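Missing here: one protein chain of the complex. Every other protein chain is in place.
A and B label the chains in the order they appear, each numbered from 1.
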Amino acid sequence: MHNLFRAFASALALTVTVNAAQAQSASMNATASVITPLVVTGLAPLNFGVVIQGVAKTIAWNNAASGRLSIAGFGTSQLALTFTLPATLSNGATTMPINRYRIRGNGTNTTAGATRIFLTSGVPVNRNLVGGNLFLFVGGRVQPTVTQQPGVYTASVMLSAAYTGL
Amino acid sequence: MSRFCVFARLTVLFSAMFVARSAAGQAPLVVRPIQNLSFGFLIPGVPTTIDALQLSRSGQIEVQATLGAIFEIRYTLPTALLNGGTALPLVFGSNAGGASASRTPVDVIRFNPNVPTRFRYATTDRATFFLGGEARPGVGQRTGAYAAPIIVTITNLGI
Partner (left out) sequence: MSTSRKIAGVLATLVAATVAQAQSATITATATVVTPLAVTGTAPLAFGNVFQGVNKTIAFGDATSGRFSITGFNTSQVAMTFTLPATLASGANTMPINTYDVRVNGTNVTAGATALAVTTGVPVNSNLVAGNLFVFVGGRVQPAAAQAQGAYTGSIVLAAAYTGL
């Protein structure tokens, strides 16, 4: 027998005489919803193309060269989205700053009507699926220096998504 | 107007006498369901465990009795959640039950909900009983909402 609460444990009776035991019942439910796993897909790279030394270049979130990702899941479930946004692109040991990310989400794979997602790299932000889908559009800016070494620069933009349970 | 006031006073007196008589014999005991045990969204093939103290999800009832009351709590636990004819296995571990007067980990007493357990209210007249569990959807588990009833029976053993 558990004595609620322990400060009075010594007062616990070892045997209990049961006289006209009075029983009450209550019920509750155990519930769960089984849903399809999330599928996160990178659809298109964020492609700045050719940039000129000393000339910053911006690709808007709705530009044809913007980065695109899709998430497929269950209904209108809420997701925690965590982006890992690089601060630089790399070409071997040489780097070039990338910043001013602009990310928008939409329930369909169109930029029209997409809403902005304010986020910080590595910090989850919640969004709901729309009809089981969420499409994300990623824009940004690169800032080559006036002496930036010519070459191809790359980095990874990673999106991790998880159901919040809501 | 005057008669009505007298009548009301008599009613109050009668109630007080009823409670006093009940306390002298069998301590009154009130059970209040608070919330269901909710596993939320499950992914096929991914087991999900709800701890008894995960307040937003654990199953909870409140039992109110008198100070010194002794009672037994017995759970009738399902082995599966159901969606029509489809089952989703459930497991309740030996630590899946919890009792607390403060609804915090500070004074929680863990217990095994698979067997009847007795409690005595030594310093309180009410406590919350929490129930966790583990849902184990199969890899090919059909999507949908699953549910099963849990019956909690409290037997008052006196003071």
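Everything below uses one rule, namely that a contact is a pair of C-beta atoms (placed from the backbone, for glycine too) under 8 Å apart; a residue touches a chain by one contact, two chains touch by 3 or more.
Predicted model, so just to flag it, every value in this text is computed and none were measured.
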Query = In the complete assembly, which of A:Thr41, A:Thr76, A:Thr108 or A:Ser121 touches the absent chain?
reply = A:Thr41
Task = Tell me where the left-out chain touches chain A, residue by residue.
result = 37-53, 57, 65, 67-69, 71, 80, 86, 89, 91, 96, 98, 138, 140, 142, 144, 148-163
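Note that only the chains that are shown with their structure count from here on.
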Key: Geometric centre distance via CA averages, chain B-chain A, whole Å   = 36
Message = So in the complex, the part of chain B that touches chain A is made up of which residues?
response = 26, 29-33, 35-44, 46, 48, 59-61, 70, 78, 81, 83, 88, 90, 99, 101, 107, 109, 111, 117-124, 127, 131, 133, 135, 137, 141-158
Sites on chain A touched by chain B in the complex = 1-9, 11-13, 16-37, 74, 77, 163, 165-166
